[in-house]
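Note that one protein chain of the assembly has been removed; the remaining protein chains are unaltered in position.
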């Protein structure tokens, strides 16, 4: 399926500083970027720092005063198999080296603290069926609601609070999967039909030799996700990292099915 | 300099499980492994999962009953420049993509929480001089002492507790460096003259286009470190990850200057 | 019912320091101490610091070298109504001033963080029926097991870990009750038939104008509890507070039905 995506970010930088931008569509095996442009107004001194492993496309620029960054792209997404019920769990020995880090606890998904809970609730299931049970449990027990969580909220907090936003749902999926030795990671994406429009956070799990995107919020179709960033948890996929101080003026993300 | 290293690990596994072992010397640009052998008694079904990026050499095996893993190697270490006082800090734009993750807060080195403290104490220094001031501050204010910290202790805890072991010193160095936008990571190594002998945890900082090993504990010479693993913090460099339950019977690590 | 209780505590104090001891049976309306003696060997300089509000009976002594404190008492306990199903919740306005602190979150029972969970699980029940549902939920979902928790474990941790000891069960009962505006507090007691013998931690809830002892562990009958201390959570009911350093040599607690 083909999508037009756009991000527009306007910030005020009182003093000059470097900014790392991570809003461009990844150039990966599962999505083809047909055309794209990243422009700054006024113009800035920018360099690309792309990542050959994650396919992330990062831009670092030096900011001063009011800057608008505008990204536009047209992207083709391959259809994604939606049903992971038959996807088998893998032995550790069969995991590629690059997948191993996604087994480990991370700051926002401290899976070592979730092992007992995960065994108690999902201990009789394996592989894709276990992931599906985790998604169903979260959909049943956690409310999508802004204002409960903040930038420090972890999967443990969300399991207690029973409420959060897409970032929190993602951390909880990741934490509960890793607690069962299923590799899991965080993905940011433009998400078709997400309301209100925003960059979305979803999880990705490794089963049967491949990664599968899963979304415990159910707010956007899996086949409408244009991947931007991939990482251990939200700490890795921030769309903007400011090495200094700035004030948000305006920002928007959008995605449309291309006609 | 040339070293003979040895690790011997004996554990009891009541029920069969997979184990990931990370005790082998890295095959990296700064150290050459002249000969090595990893043997199990009794023999086990093992596979290698080496990492081409970190040069880590991992082995995954299926364990059952009492298993001894014995690793022996002879390794040549290139001399390491000990003086980083002139090493300059780098602009974010000049950092290689693979270095960027080491700027971010991690679970045990939540550098975002250390920014004010770091600015207050070290704010007038940059680059290598700043790292040296951080090492000196830690040596002056933190006591090397077992029993104060545990597997959950973070750099924030250590800054309050003012005591810990090599793992804690490393997390504090990493946290205080990242708080100043200096990339920093954790390394495990065989450490010559460390008493008592053990795998050592040290930090590594990125300045002037290269990584520099630094040790806030001062317990072992930098030129006597045989690198094993590299990661964001202790979560990434554990020498053994057991995907099940096991009981430690005996373990030892040693390193000698080769004659 | 009549009980003989005994506590014997032997510690080594390398340097002189003060110690606060809280092992004596409370002199309260629900229990009568018929005879008692607290003796030290060798003799120490001790003063009583009894509390007229909580009925706690504290002794402060100056310790040096090896000290044994031996407490023996015979105590009559009034029968306790075991069934709180009909006990009504109270309006805040009807609570005595001395009960109000037990509505508030405390360090180990941070009830403010448990409100959503409590409403989700127990929201359709009130008063005694709600407390009974909380006790049943804990008995069903939390395992009594040593080694999972430590002195820093909170009710939030226990809700995630799904395991702990009497102290943790107590904190979870307290946290879940306060989350529903039911006053709750921690009590230490000699507990008849508890195996192995030890000072027990239980919770106490305020319903229908009186306090009710409740025990989520189910390890000891409510009518066999000889109360020692009462407080907001475990921080208040420690049986010994050492204002210095000491080493445990031996300690034991026992309770027998008097013949």
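Just so it is clear, A, B and C label the chains in written order, and each chain counts residues from 1 on its own.
Simple rule for what comes next: a residue touches a chain if its C-beta (ideal position, glycine included) is under 8 Å from a C-beta of that chain, and two chains touch if they have at least 3 such contacts.
Quick caveat: nothing in here was measured; it's all calculated off a predicted structure.
J.: Please identify which of the visible chains the hidden chain touches across the whole complex.
T.: Per the touch rule above, the missing chain touches B, C.
J.: Touch as defined at the start, partner being the missing chain; which of C:10, C:62, C:141 or C:256 qualifies?
T.: C:62
J.: Any idea which of C:86, C:100 or C:248 touches the chain not displayed?
T.: Checking the options C:86, C:100 or C:248, the one contacting the hidden chain is C:100.
J.: By the contact definition given up top, give the residues of subunit C that touch the hidden chain.
T.: Touch set of subunit C with respect to the missing chain: 18, 20, 47, 49-53, 58, 60-62, 91-93, 95-98, 100-101, 104-107, 110, 181, 231, 235-236, 243.
J.: Counting contacts across the full complex, list the positions on subunit B that touch the omitted chain.
T.: These residues touch the chain not displayed: 113-114, 116-117, 120, 141, 148, 156-157, 159-163.
In this section, only the chains that are shown with their structure count from here on.
J.: Are the two sides of the subunit A and subunit C contact the same residues or different ones, given that same means over half of the numbers occur on both copies?
T.: Same, since over half the interface numbering is common to both chains.
J.: Would you kindly tell me how far, in whole Å, the mean C-alpha position of subunit C lies from that of subunit A?
T.: Subunit A and subunit C have C-alpha centres separated by 46 Å.
J.: Which subunit A residues touch at least two other chains?
T.: Expected reply: no residues.
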